Structures are given as structure tokens and as C-alpha cells.
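Please see the structure below; I have some questions.
Selected chains only, in their assembly positions.
Chain naming follows the written order as A and B, and within any one chain the residues start at number 1.
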Amino acid sequence: MDTSQSSRSSQQSAGHIIVEGQSGVLVARINGGPHALFDAALTKQLKELVDRADRDPDIHAVVFTSTHPDRFLSHSDVGWLQKGGTGFPPINTRIAGLVARTARLINRVPIVRTLAGMTRLKTLLQLDSFHATFLKMNASGTIFIAALNGSALAVGAELAWACDLRIMADGDYVIGLTEVLLALTPGGGGSQRLPRLIGTQQTLAAVLEGRPFTPAEALALGAVDEVVPQDQVLARSIERAEYLSRRSKESLGAIKRSIYFGSSLPLEQGLQFEHAEFLVRDQSKEAQRRMLDYIAATDATGELPLLDWEKYARALSAGGIGGSSRV
Amino acid sequence: MDTSQSSRSSQQSAGHIIVEGQSGVLVARINGGPHALFDAALTKQLKELVDRADRDPDIHAVVFTSTHPDRFLSHSDVGWLQKGGTGFPPINTRIAGLVARTARLINRVPIVRTLAGMTRLKTLLQLDSFHATFLKMNASGTIFIAALNGSALAVGAELAWACDLRIMADGDYVIGLTEVLLALTPGGGGSQRLPRLIGTQQTLAAVLEGRPFTPAEALALGAVDEVVPQDQVLARSIERAEYLSRRSKESLGAIKRSIYFGSSLPLEQGLQFEHAEFLVRDQSKEAQRRMLDYIAATDATGELPLLDWEKYARALSAGGIGGSSRV
């Protein structure tokens, strides 16, 4: 206990998130202290921000960046991780067996709920409460963009990969999963979201080694979407956020869910998932209005608006075709 | 009703498919009217063609192309889509909840069967009856090739991605998913098949934006397999179809199912799926005959035929090694 207390005081003052803006595109500046660490306080504030951005129809995007000059997020507060592994007596075989069997029973009882009832594990489970927050980001109609002003290791990379787009600063920065070097394994979704971004083999080789990617490597592999000079990272991220924000928030949510969740399902189930999302959108007032206008425009001009490249380009810029602008 | 009637009359005369050939490689020319639209009539004819091609052992491939000079398929008849969203009273929360919950209950009761019993939704469900047709294309030993003589948006792209190969015309054409611009979400499998072709991240960025790919972009990403001059699209597609057609139709079906369905399953289940397909093929008369001939050829020459590059090249050209040609 002494050790984790002293480490906490030396490594970390409680992190906080400074949010700019009330609607449209918010900028969320993560302050993880002098070491740019992710801790319990940041977990809680991240959850509150994501909940609000998801719920509020006037918030269309959140751009995450950091107050640190050359780091996005270093990694977790290691004292917090270490304490999480010691919140109960030396591992007994009953728990170990339960955990191990979960791998095979994965389709039945989710371990999280089972373990949550065991009070001694609460500290450890709290470490991973951000899993639910990351999943909510994936399911939301709000767009999340990581403006990577610097390096992002472990949970820093995992937060970036839970976003919809990643714009990374060029320079002496890295992004990657370092857990193996501490005899750990990724715990914030990195081993799940990175293979879905860049494929299993590139992920496997890098994560087994604990080797991070330079900006150029990350871009070539698809682990980030753009690399720009550091002083343009935030502006470019906001620009991408604003472009996407002009589209229907409900459609963006349906598309994100279909791709993130649907396309990870067996093909037939994924198609049913997509179908359900389509049913809801097709009967929405906004889609109905846009379709009626599209039909009227076709009748008036004798051509399908989307097959007229100039009109298509204007629709991309405006975020929609047919119907008045977003209400 | 007036609106959808007038839109129907102005946008669309009933589409039809002109099929050339009776066996071997069929060419199916899709006529979607002056606007090259996909509608209910085409859905029905597509189903009949796919059913026949799948069932008839003498039909080995179908090449889809279009009668329009520079479009493969523009997109759906929007009046049809729009009417599909209004076939029942303003959405009530019970239905909305049912649909929404499906996303989470996806492993249990498929929504389609549940909703199908609700007669007011029949029109809407009919819109998506081509889902089953596209799945049959994926499961069939018949090879389907999209000869993209021009642009393909929305369901046009989705039909192409449900094929086994895509040969696209070079030029001022595009392929992509535009649904977000009408406040919709893809409904014909695009959000499921495109990520399985080109990865989730490239799919996500394009579909959130509603941005299509040029032929060069589509080729670089893997969204099409070849780009050739427009006047060579059909010939090249037939050439690829004939090459594949020389192989065992039953083997082609087993391979397609293993890759399309099996590789979308959890790894262990995918391996069991492949195993079942292998069991059936291994005891087939054609495989037994080819294996016995292969053994005899090895004995006669002292070398494994497939390890002799000249014999291997001839086998690729002939569609098989050992055994007489396909019966």
C-alpha cells in the first residue's frame, strides 16, 4: 500500500478534461499532468463527456487532444494498474479457472458481470470501466476524432483507436502497445481494435514485440488516418469533424454501428444487423423529406441529382442532398 | 401515394434482365430504364436468374452488366425506397424498440422473421428481399462477376460487392455508398461486404462521408479487382468467368462458402465449417477419381505433378489435374 501511495503522489495528480464549446464540434483537451497519464479521474470525466456528447442532438463531434506539448497520453498511471492487480489475496485457482474458462465460454456468461459481484475485484474492474465508454463512442452518432499532438502508448493508443479518425503529428512521436514489456497484455481494447484496423498479422508482430509505430509507419499501415505537421493537427481534426458534422447524426450513428458491430458478426447476422438499422432510418422524417425532394428534383430536371457530379460534389460539401439543411 | 405514383412513373419503367446463353457462362444485361435504377421488378428477375444459375449444373458463371451506356446501376428507385418507409402508420415506440433492441439481441431472434409476421411491414421487407438473393450468390458454386461498364452507387455497388469479382471501366465513373446524403444508411449489404473487402477504416471514412471511389481508388483499395478500358470490360469479365468455370462447380461452392461464411465466424467455428465442407468434397466421385489419377501419375513419373511447374501451369489452365475433364 505504501508503494502505491507514494507512486500515486509522485506520478500523478488527478487528471482532468477541459472542454471547449457547447454544441457542434467540441474540443476536449486532456490534462494528464506532467507525465500525461491516464487515471481514474480521467476515466470518470471521459465517461461524462461521452455520455453528454452522445445524448445531446446539438453536439456532432468531439476532438480529443492533450495539454502536454508532445504527448497525447503516455499510458496509464502504472500505480493504478498495479494496485488493480492486488485488490484481493494472491490469485486462487478458483478465480483463475473462472477467468481461463471464460475464453471458451465466451458466448455464454460475460465474465464482467459475474466478476462484478465479487466485491474484492471491484478495484480491478474499475480500471476497465472505460471499456463501456469506448463502446459508447463506437455506437454513437457523434463523431470522435483523436488529434494526436504527440505520442500515445498503451491506453493512449487505445483511446485513439476507439475514435473514428486519427490525425497524427509528424515528428519524433510514436503510437503503439507496450504491454508485453511489463509482462502484461493490452486491456483497453488495443488487441481488438488494432487488428480490425490494420489486420491481425501486422498487429500480432508489433504487439508481441511491444514495438510502436512511427507516424509514417502508422499511416502506411492504417493505424492513423493522416499525418500532418504538429501545429496543424488540431485545425485539421476540427476541419474533418465539421465536414462530417453536416450529415444526419442519426445516419452517422447507424453507419458506425453497422460497420463497427455489424461487420464483426458472422456475415448473415451482420446483414440482419444492417437491415434493422436501415428500417429505422428509412421511416425517419429526415430521410422521408430528403427522398421526396430527391424524387421532385429528378422530375424537375430529368436527371438523378447524384448522377450529376456537380450536384453530388455540392451534396458532399453540404452534408446532404434533397430536403432543407439539417434541423 | 400520389407522390410515389408520380415518382414511379417519371423515374422508372419496370426494369428487366436480358440473359444471353443457356449454359457455361451467361451474360445478364440489366436494363434499369433510362436512369438505370434498381426496382422491385429487377429484384424478382434477379432472384429467378440466381436460383436457376445456382441449381443448373451446366451453368458455371453469370456476368452482370448493364444496357446503359455509362452506368452499371445508378441506385434504387427512390420512390420505391421512400414508399417502403411509409407502409405503416408513423413509427410507434414498440416497433422502434423492437428494431433497436435487435442490435443487442442479434444472436437470438432474427428481426426479419419476427417482423415478417407484421403485415403492415410487408412492403418494407420486400425492399430487402434481395438480401437472400445476394446471400445465395455467395453460397453458390456458380461464379458471379460484375462487369462494371460505368458507375454504381448504393445498391448498384452492393450488387457488385455481392459478386465474386469486379471488373470496372476506366473513365469518369464512380462506385460507392451515398446513403448518408439522404439521411439513410446502407440497406443492401454494403456496410457488411465492403469492410470485409477493404477493411473497416477505409469503409467507415467513405461511408460516413457518402464519398464514392474513382476506378483508380477502388482498385488501390481492393473495392474492385481490375480496371480496364470500357470497351474491354465485358470481354475481360467473360474471360475470367471462363477460366474459373473449368473448375469443379462443387469445389468452387465449397471454397466460396468457407471464405465468405466460414471466415466471418469465430476462428474455431470457422475451422469446423471448413472441415464439414472438406468432408463432403473428399468423398465426392470427382475428387476420388482425380486423387487416384494423381497417385498413378506420381507413380508413373516419380514426381508429384503439382511440384512440376509445367504440369501445374497446365492444370491451372485446364481447371484441374488428374481425372478426365469435368463431366
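Convention: a residue touches a chain if its C-beta (ideal position, glycine included) is under 8 Å from a C-beta of that chain, and two chains touch if they have at least 3 such contacts.
Just so we're clear, the structure is a prediction, and the values are computed from it rather than from any experiment.
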May I ask how many copies the whole complex comprises, since the file places only 2 of them?
-> 3
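Simple rule for what comes next: only the chains that are shown with their structure count from here on.
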Between chain A and chain B, what is the separation of their C-alpha centroids in Å?
-> 31
Which residues of chain B touch chain A in their complex?
-> 3-4, 6-7, 10-11, 35, 37, 71, 74-75, 78-79, 81-82, 84-86, 91, 96, 99-100, 102-103, 106-107, 110-112, 115, 124, 127-128, 131, 135, 138, 151, 153, 172, 178-187, 189, 191-192, 195-196, 199-205, 207-212, 260-261, 264-265
Which residues of chain A touch chain B in the complex?
-> 107, 143, 164-165, 196-197, 199, 222, 225, 243-244, 247-248, 250-252, 254-263, 265-284, 286-288, 290-292, 294-295, 298-299, 304, 306-307, 309, 312, 315-316, 319-323
